[in-house]
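Omission of a single protein chain aside, the complex is shown with its protein chains in their original locations.
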Amino acid sequence: MSRRLAAIAQGLALALALALVIGLLSRAWARPAAVVRVLMPAPFADATADLVAAFNRSHRDVRIAVTRGPFETEAVSDLAISSLLLGDSPYDLLLMDVTWTAKYAAAGWLEPLDAWLGPEALAPLVDGARAGNRIDGRLYRLPLVADMGLLYWRTDLMDAPPRTPGDLAAISRRLQEQGKVRWGYVWQGRQYEGLSCVFVELVSGFGGQWGPGEPGFGLASPAAARAAGWLQQLVHEGISPRAVANFAEPEALQSFEAGEAAFLRNWPYAWQELQRPGSAVAGRVGVTTMVAEPGVSPAATQGSWGFSLLRGSPHPDAAVAVLRALTGEASQRQLVSRYGYTPTLQTLFNDPELVAQRPQLPQLRRALDQAVLRPLNPGYAQLSDILQRQLSALISGRGDAAAAMARAGRESDLLLRASGQELSPRPQEVGA
Amino acid sequence: MNADGNVGRTGGIRPEMRTGAWVALLLLWSLGPMLWQLYTSLRTPAALLAGAGGLAGGWTLGNYTAVLTGDPPFWRYLLNSSVVGALSTLLTLALAIPCAYALSRRRVLLRLLVGGGLLAAAVFPYVLLFLALLQVARQLGLANNLLALCLPYAGLQLPLAVLLLQAAFAELPPELEESAVLEGFSLWQRLRWILLPLMGPAVVSTGLLVFLFSWNEFPIALTWISRSELLTLAPAMARIAGSSVYTVPYGAFAAATVLGSAPLLALLLLFQRQIVAGLTQGAIKG
Partner (left out) sequence: MNALLLMAPALLLLLAVFVWPLLDYAWLSLQAQSVFTGLEAVPVGPLNWQRLAADGRFWQDAWQTLRFALVSVGLELLAGLAIALLLHQRWRGRGVVRSLALLPWALPTTVMALGWRWIFNDPYGPINGLLQSLGLASVPFLAAPELAWLATVVADVWKTTPFVALLLLAGLQMIPHDLYEAFALEGGTPWQGLWRITLPLLRPYVFIAALFRLAQALGVFDLIAVLTGGGPASSTESLAVYAYLNAMRFLDFGYSATVMLGMFLLLLLGAAALLVWRRQAEVRA
């Protein structure tokens, strides 16, 4: 009797153990893949769709779910912020513009990446792409693609591009007098972010800097006044059309593409547009860096997109694995060759195959080496608005450049004090 | 005007034709934009881009399929809005009816004082309140919760509701209630069995206005709700407008517009009289 009981007990125990093992095993087999949710602006979601599909095919334990965000970039940030403010983020990774990073980091919404990527995470990148990812010494973002301000010039109208503001104005005037072009130089003069981008590289070229450390956030300086004054002068003298005050990127591009102007300030994407059939200047366009005063090195406004890890992600390890894969060499290679983006990895700029396909890559790299950042400040959007307002008024023909820049400087200082920047000083660090 | 109408009825043709022309213009102005949405929603992307060319081809229901099978499907927003609308209306009425009753039985001075405050609150552009309400949501954990959203909605609509109901209570003869008191009815019984049945039309009008407000409300919903499956119609439309989840947008946008308008058109046609009564009462009594 007791033996039978013991046997039954043994059998039960065995069955239980077996069930436990099977249960555990099946749990392991069927362990649901970690779903890493990524929010990107629509164009990037489209450009990375193949990469994401390939990743999902080759990984069992991690899946990428991309949310295709709005087209307008600020709207993407709005979408993310509306969740983050409520402490309820549905995303693990966010593809961020370089100007957002400081704000998100200050709000405490980003997880530093150093623990996963180590101190050398930015080493494989070209110099210009390293800037804008670290804040207070911590790495918050890994760039995917870069953008930089370029000066496009007409190879059929001159032998070499101008190097100084004076050259540019002189060549323009000569070509205009000869009736070869209607306008000398077209750029983005509308009151929007593009105007700040025009200014930030120019003020560097005049020996100044838009940012902290100098009076009026760098705007109450002679360099800022000269840079702003030069832009105003271009319009006054008719080198740039009056309508430039309402030009965004497409308008400036259109004017240059129609053969109306000798010079254009734009981003790398314009190259392909200018070479397509139907462009009046196809095959007659060169790319270089923005002009700078003699003795000052030229500068190119950097714009870049990169991935950040949002704090509170339920599976940060998987998210970082995705971040690595999407910013990796294979991924960037495809974005360059198929969609014409500018990479951030050094090796790709020297890749013979890619250079054959995109002959302007070496020139882009040279421009990227001269990259300057817009201020890495959590209040960047408002600072930029203050600058745009004063510049826009100047370009439309009103006022004195030095006075306007001084005013912008005072407003910037007031903004920083009122929003509490000086109460809890955070050293703003630029660069790698 | 009135004379005009009379002449029209007694024989002259021209005034009537003139009226007809004006009515046609009014309908074109009011409905034209909506009809254009309906037209757009039934056209293929190619037909929309080709301009007003041929009407023979290019018709499709694909835009509706796209919107209704999106993630989340569009009916979800309509459902969320209906839930929020219905619950906010109930909550508002539950709070407003006792308040309006008590107010209507108070001395004139208090009524004027409170009434003035309520009028100011009813006219106040409530969008100014969003930041403080957002902070409440953050601190009390009320975000992303459709039930919680009814609280600010009820608060925002109370001024109008109390004003409308108070005016209706004031119109009931006081003798009615006095005799009920003599017969030993409690306050609750008087409200429930004697006063409220007489208040039917006013309650319905008020409820409809509150429902319309809650259905249409945008800034508070925008800041309190971030999860897409919980969005109400208004912020969902804004999000659709900002994003381009649908590949060629405007056909799908228009389908969303039509789907978002249809329930309101039905409501309007069913309850036209009550809605108009509520609206005009609100303005005249207030």
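Worth pointing out:
Lettered A and B in written order, each chain numbered from 1.
The rule is short, and it goes like this: a contact is a pair of C-beta atoms (placed from the backbone, for glycine too) under 8 Å apart; a residue touches a chain by one contact, two chains touch by 3 or more.
What you are looking at is a predicted structure, and each value in this text was computed from that prediction instead of being measured.
The chain that is not drawn here is touched, among residues B:L129, B:L172 or B:V204, by B:L129. The missing chain, though absent from the display, is touched by one residue of A:G179, A:P352 or A:G420; that residue is A:G420.
Touching the omitted chain from subunit A are residues 72, 74-75, 77-78, 81-82, 85, 103, 106-108, 190-192, 246, 378-379, 381-382, 385-386, 389, 392, 410-411, 414-421, 423-424, 426. Across the interface with the omitted chain, subunit B contributes residues 1-6, 8-9, 16, 19, 22-23, 26-27, 29-31, 33-34, 36-37, 40, 48-49, 51-52, 95-96, 98-99, 101-103, 105-106, 121, 123-136, 151-152, 154-156, 158-159, 162, 187, 212, 215-216, 218-219, 223, 233-235, 237-238, 240-242, 250, 253-254, 256-257, 260-261, 264-265, 267-269, 272, 275-276, 279-280, 283-284, 286.
As a convention for this text, only the chains that are shown with their structure count from here on.
Put simply, the C-alpha centre of subunit A and that of subunit B have 43 angstrom between them.
The part of subunit A that touches subunit B in the complex is made up of residues 42, 68-72, 75, 78-79, 82-83, 85-88, 90.
Contact residues on subunit B toward subunit A in their complex (touch as defined above): 134, 137-138, 143-144, 222-224, 226-227, 239, 242-245.
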